[in-house]
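Omission of a single protein chain aside, the complex is shown with its protein chains in their original locations.
Lettered A, B and C in written order, each chain numbered from 1.
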Amino acid sequence: MPRFEPKNPDYLKVAAATFDRQQAMRTLGISIARLEAGEVDLSMPYCRDWTQQNGFVHAGIITAGLDTACGIAAFTLMPAGSDILTVEFKTNLLAPARGERFAFRATVVKPGRTLTVCEARAFAANGGVESLIATMTGTLMALPRREDETLPARAGATA
Amino acid sequence: MPRFEPKNPDYLKVAAATFDRQQAMRTLGISIARLEAGEVDLSMPYCRDWTQQNGFVHAGIITAGLDTACGIAAFTLMPAGSDILTVEFKTNLLAPARGERFAFRATVVKPGRTLTVCEARAFAANGGVESLIATMTGTLMALPRREDETLPARAGATA
Amino acid sequence: MPRFEPKNPDYLKVAAATFDRQQAMRTLGISIARLEAGEVDLSMPYCRDWTQQNGFVHAGIITAGLDTACGIAAFTLMPAGSDILTVEFKTNLLAPARGERFAFRATVVKPGRTLTVCEARAFAANGGVESLIATMTGTLMALPRREDETLPARAGATA
Partner (left out) sequence: MPRFEPKNPDYLKVAAATFDRQQAMRTLGISIARLEAGEVDLSMPYCRDWTQQNGFVHAGIITAGLDTACGIAAFTLMPAGSDILTVEFKTNLLAPARGERFAFRATVVKPGRTLTVCEARAFAANGGVESLIATMTGTLMALPRREDETLPARAGATA
């Protein structure tokens, strides 16, 4: 039995399509590993391009994965014709982002007509062993999409 | 009169060197526009590679700029021989990250022996006009650097 | 010249009335010290009843003052007939809440039709000297008030 009941029967398709339109995900090599109603797992390989001064992946890049995971998880529960934007998020960095791959796993905590709250966790995989490296709590907002635009002028935020 | 009194006379040099070791900053084309004790301005050009589904710069990339700005601002006030890591941050997205350039401006709010709290703001520049697009509050931690390592095993976080 | 243009000509009156309806503020002895469009200062005397294990005022009580300051500041800029609720906030504790009096000062950072983002600072006063003890960033939401109810069933949050 699914935990959430999506309002949009095409929720998997529109969520995947929104993910695919994020050029930043392509640039970072992030892909969808699992997608369900209110839940998503993303996967990212290590790449030296995204490191900070100690050779770990930069907290902002980890945050990009967590934020998109939250956004896609929230988007699966929004009505057809919605646009989505991130209102805010908070990230706690628990351990160095050191690994061969990284997983970003988000779950909807509270879906809402306007606002949806999600939680996400980032894991680093080293030799098949995963460890928790960061957490996020974020608020996402649904906006009715205007038909005649590709860049909605009223979108209040970046996600 | 400077607002803060750096403990390390080489604070500008070590802060700039730490920034230069962040491969992620190079990849994103971010540079230091201004650097003082407890304050830093970073600058980033728009690049389609970092966009989300509506063509705006991804919230995670904006967060990368804000986080590094906080880290460098905090680092200018840490004692010589310190390593720095990000404990946590919270970002509020106020408007779409749409612009030709982006500025990330951080200020130390409370320097401390172990923990330093910073605030930062992100601005989008369009035709010479700047608008506020995001805020960050973050906590940074100073760690004594071990002499014999390049990747400190005890570093607790990613920034 | 005021920084913000209130939509409701009675903004001072309705903001003060909303504050007066908060029984928690009365219980805590918190009063309005200054009220303007988009800005408010609250004041609270020290009371042993609100202390934690070291005799300082509890972080939750400091947060209550900061949250109400944000809420009242945001409320001054909302249209007539609005209800307000807090979506989220983040508090950084910078120093022990030790003092004879405490001030909570909030400013609207970004007013919006639905969401308003505020920043607030808490100060402790000791012998006439004020020191910064905490910061808050918070998101507030405007809801159209239903005419026929005193406890709006749809209110999504507590503030």
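Just so we're on the same page, a contact is a pair of C-beta atoms (placed from the backbone, for glycine too) under 8 Å apart; a residue touches a chain by one contact, two chains touch by 3 or more.
Because the structure is predicted, anything quoted here is derived from the model rather than measured.
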item	value
Which residue of B:G29, B:G55 or B:G112 touches the chain not shown here	B:G112
Candidate in contact with the missing chain, chosen from B:D67, B:E88 or B:E119	B:E88
Touching residues (missing chain, whole complex) on chain C	18-19, 21-24, 27, 48-68, 83, 85-98, 133-134, 150-152, 155-159
Absent chain, residues of chain A that touch it	90, 92, 94-95, 109-110, 117, 119, 132, 135, 137, 139
Residues from chain B at the interface with the omitted partner, ascending	87-88, 90, 112, 114-115, 139, 141, 156
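One rule holds in what follows: only the chains that are shown with their structure count from here on.
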item	value
Set of chains whose contacts include both chain C and chain A	B
Same-site or different-site touching of chain A by its copy chain B, using the half cut	same
Centroid spacing, where centroids are CA-atom means, of chain A and chain C in whole angstrom	31
Where chain A and chain B are represented by their mean Cα positions, the distance between them in whole Å	22
Interface hub residues of chain B, defined as touching at least two other chains	90, 92, 94-95
